[in-house]
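A single protein chain has been omitted; all remaining protein chains appear in their positions.
Right after this comes subunit A.
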C-alpha cells in the first residue's frame, strides 16, 4: 500500500487534527528527522519528506485521539518503512529523542570514524536547515579532536550555532587560542577564521587581540585571514572601529597580492570614508592590481573609482589640452598610417606637447596610471572584473578613451543569461551618454526568439538608444520582425520602442506612424492596445495632419477592450475634437451608453471628452454631457465623483459659478505639450555603474555615493611615498617589471636555443621562420621595456605604439622615395600648384565672406581651369587682401586665440617652415596632408585658421539682428575640446551705432544625442567691429539643425545652424588598396551610384577634386592614376578619382569615387555605412559637379 492510499483511508477529521498537530509539533519534529541513520544518511534525507509526513500522521493519530485505527495503522506502517530505509538504525525510531542520543553517543565514542559519521549527519541536518542546536555540548567537546576531518566539521557546526549558545561556545575558545600559536600557518589561519566567525560578544577583546597579532604574522595567508576577520569583528561590535582602522591601515601597507583584495574589502566595509588611508598605498595598489585574485580586483577597482573621483580632475569638462591632444594624437596615429613628418617636425611636436604639459590641466600621472593598469583587466575571464573596469573607464576616462570598454562588454553578452541581464542594464545606461561607443556593435544586440523575455526587453532598450538617422532603417526593419513574435510582452515593448524612435528621429515619424496604424488591425488585442497608446503619443506631436488616423481609431472603440487603449482613444478624440467634429459626439453617445461598465480610467476620459465637447460643441452634446455627469455623480469611485463635480462646476454656467468657469475653455483646451518618450535608463548613471544600486535604480544599504569631481585638484603629493619607504617599493615595482621583462626576454633566447637544441628538432623545421619573427619582435619590445623600466611610471603602451609607427613610417618613407624618384620635377611644381590652389580657394571664400562683390566669386569658379600663372596671381591677391583690413584681421586673430586657447601652443610652429618641407613631398603625400586633420591644425593654424573659412552662411541678418550680423562657416578644423564635434566658426559684425555687450548663447535646443560646446562669451563688441568665435557641435551624423538663442545684453535672437552633409565628415587618409578593400565591404545597400554629365568647366582633374572637396570635407586618395595623369605624359583616358572621409561622430567611412568617361560623362559612387548620409552626399556632390 502506498502512502497515499493510507492517507485516503483516514477519516476526514483525523486529517484535520493531523494538520493542527503537525503545525504544533513542527519545530520539534524537524529536529528528529530520520536522517540520522548510521550508514545511509544522505539517502534517507533525500527521501526524507515522506517519513516526516507520516510521522506527523502517527503522532496525530495518538495525540489527537480521534485518528483512530487508520492513523495508527499509517504510523505503524511508516515505522516499518522508515526502518527499512534506515537500515540498521531503524530500531531506535519509536522514541524520537533517542535519535540525538545516538548521535551524542557516537560523538562521545573513542572511534574517529564514528565521530566523523555523526558529524557528517549533523552537517547534513544543518545543510537542510534542520535544527541541531541541542547537540551543541556533545559537538563542542570534539573541537580539540585530533582528526582533521572531524575538526573541520566541528568548526562548521560551531560557526553555525555559537551565536545561539554563547556560554557553551566559550568552551571552545581556548582551543582556538592555542591554534593561533601553532607553528603551521594554515592552522593559525583556520583558528583565526573560526574564532572570528563565532559571533559571541564576550570574546571581542580576544578577537581584537588575535586580529592584531595575525596582522603582523609573517605568513601572508594568515594576514589575509586577519583582513577577513576585520569586518566580522566590526559587525559584531562597531565600537571597535578605531582600533580596527589601525589594523586596516597596517594591512593596507602590505605588499603581497594575497592580502590586497581582502584588506580593501575590509576597508570598504569598515571605513569607506577614510579615503586618506589610500593615498600612500594608491600607486602600490594600482601596480599590484593585475596579480591580485579576481574577486579582490573587483573590490579594489570599485574603491579606486571612488578614490579617483575625489583626487583627480575631470578629464572631460576642463578643456584639457593634453588629453585632447593626446586623444587626437592617438586616433591620428592609429588611423593614419602615413606618418610622414620629418624628424624636425617631430621635435616641434614634442615641443608643443611639452608646452601643453605646462598648461593648467594635465592629467595627473596617477590618474593615468590607474587607467593604464586596469585596462588589461578588460581581458579577464571574470565578468565582474570586466564590468568593474568598464565602470571605471566610464566614470574616469577621457571621452576619447572610453570606447575600449565596448568590445569587452559586448563579449560578456555571450555569457550566462544572468550576466547578460546585468551587463545589458549597464550598457543601456551607457548608451544614453555615449551612444557612439556601442554603435559598431549594433548587431550584437539583435534579439533571438530564444532569449528570455527580460533579456529581449533590455536589448530592445539598447537598440532604441542606439537608433539615429543613419541606422534607423536597419533598426526598424529588425523591429518589424520582432512585432511578429509570439512573446506578447516583448511585442508590446517593441511597439513602445518604435514610438520612441519615432519621437526622437523626425525623419521616420511618418513611417513609424503608418506602421503602427497598420498594427491597429492586428488580431491580438494587446498589440492593438499598445499601438493605440503609442499612436496617441505620436499624434500629439502633429495632430492636424492626422485626423484620418483619429477617425480610424474612433471606430476601434467598438472592439478594443483594453482600458488603457480605450482611454487613450477617448483622450485623443476629446483633445482634437475640432478635427473630427462629426464623429466626436457620436463616440460620446456610445460611451454614455456603456459608461457604467467601463473601467475607472476610461470613465475619467469619458468625463474629459464630455467636458471638452460641451465646451466646443454644446449644442449637440449638452444633454449627453449632463447625462454622463449624472452617471458619474453616483459612481462608486470617489475620484470619478469628484471629477464629475469639478467638471460640472467648471463648465456648466450657473449663477453661483465662480470666476474660474469663464476660463474653462482655456483650462480644458490648453495646448498640451507633446509627451517626451525617454528611456527609463536616463540619468541612471548618477549611481556607480555595475553596482546593485544602479541595477535597482534605488540606493542600496551601504552604497557609497560616487563623488563629483573636485573643482581643483587636491594635492597630488599625498600619494608620494617617502623616499626611504619608496625605494624598496619602487624597486619592488621595477623588479616586478623586470620579472616581466625577463619573461619577455626569456622566450626570445630560449626560442632560438630550442631550435638548435635536439629536443625541439621535431618541430623546428616548420617553426624556424615564425620563431625568428617573434624573436625579433620580442627583442624590440624587450629593449623597450628596459627603457621604460628606468622611468618609474612607464609608458609602455605608448611606446609600443610609437614603435609601430616607426616601422610604418619607415615603410612609408621607402614608398615616398620610390615615388619621388619616378616623378619629374614638373610634377612637383604641379603639386605645389595644387596646394596653392587649395589656399586660393580658401582665400576666395574668405573674400566672399568679407562681402566682396558676387561677380568675383562666381568668376573665381571658372578660374579653376585657368593657367597656373593666373592662379598664382590670384593667390597673391588673396594674400594681399588681409593687410588691407588690418584692424579687422587683428581682432579676428585675437578672438581666435581666445576661443582656441589650446591651439596657440602650436603657433610657434611657423607655417613658412612647413610649407617648403611639404614641397619636397611626393604628389600623393600632399593630398595625404590635406587629409591629416591634425597636421593641419598643428602646423598651419597661424595661416589657415583665421582665414580658412570655406563657405559662409548667414546666421543672423543685419536687419533682423538690429545691427548685429552673424555669419558662420565650417572651418573644417578638428574641434579640439571634443573630437566628435564639428567646428563652426562664427563671425560677428556689429554694424550698429552702439556697442554690443556680453554676446553669448543660451537655451540650446537639440535633437537627442546632439551636443554643443558653446563659444566663450564675447564681452564687448564695439560698434563697427568684427569678432569671431568658434563653437563645436556634435551633429550626431545628422543634418538636424542645432537651434539656440544668441543673446546680447539687450536682445535674444533665435537662430539655427544646419550643416550641409559634406561638413559632417573629416578627411581620412587611405591608400588606394585600403580604399578598395573598404569599398568592397560597403557594397550592396551601402553603395549608391549615380551617372552624371560633368559640367563643361569641370572636366579636368583639378576641377573635379576641387569641387568635390569643397562640397564635402574629404581627402583625396592618392592612386595609381596619379602617376598616369601627371602633366607631361598625356593624361589618361578616364581617370578615377577617389576621396575618403569619416563621419565626425560615429567615424563611419565615407568613400566617394568619381569615374570619368568619354564626353564628360562620369559615374559617381558613394559607399557609406550610413545610408542617409550617403544619399544626401550624392545629391550635394552631383550638384557640385554638374553646375
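By our rule, a contact is a pair of C-beta atoms (placed from the backbone, for glycine too) under 8 Å apart; a residue touches a chain by one contact, two chains touch by 3 or more; residues count from 1.
Keep in mind that, in the parts below, contacts and distances are computed from a predicted model.
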Absent chain per UniProt: "Phospholipid-transporting ATPase", "Transcription initiation factor TFIID subunit 8", "Septin" or "AP-3 complex subunit mu-1"? "AP-3 complex subunit mu-1"
In the complete assembly, which of A:246, A:418 or A:954 touches the absent chain? A:418
Filtering A:443, A:686, A:1005 or A:1091 for touch with the omitted chain leaves A:443
Per the definition of touch given earlier, which of A:692, A:1004 or A:1047 contacts the omitted chain? A:692
Spell out the interface residues on subunit A facing the chain that's missing from view. 39, 42-43, 45-46, 111-114, 116-117, 120, 123-124, 126-129, 148-149, 152-153, 155-156, 160, 163, 184-187, 193, 196-197, 199, 219-221, 225, 228-229, 231-232, 235, 258, 262, 265, 290, 293-295, 298, 302, 376, 379-384, 386-388, 407-408, 410-411, 414, 416-419, 421-423, 443-444, 446, 448-450, 452-454, 478, 481, 484-486, 522-524, 690-693, 695-696, 698, 700-704, 740, 743-744, 746-747, 750-751, 754, 759-760, 763, 766-767, 770, 774, 777-778, 781, 800, 1081
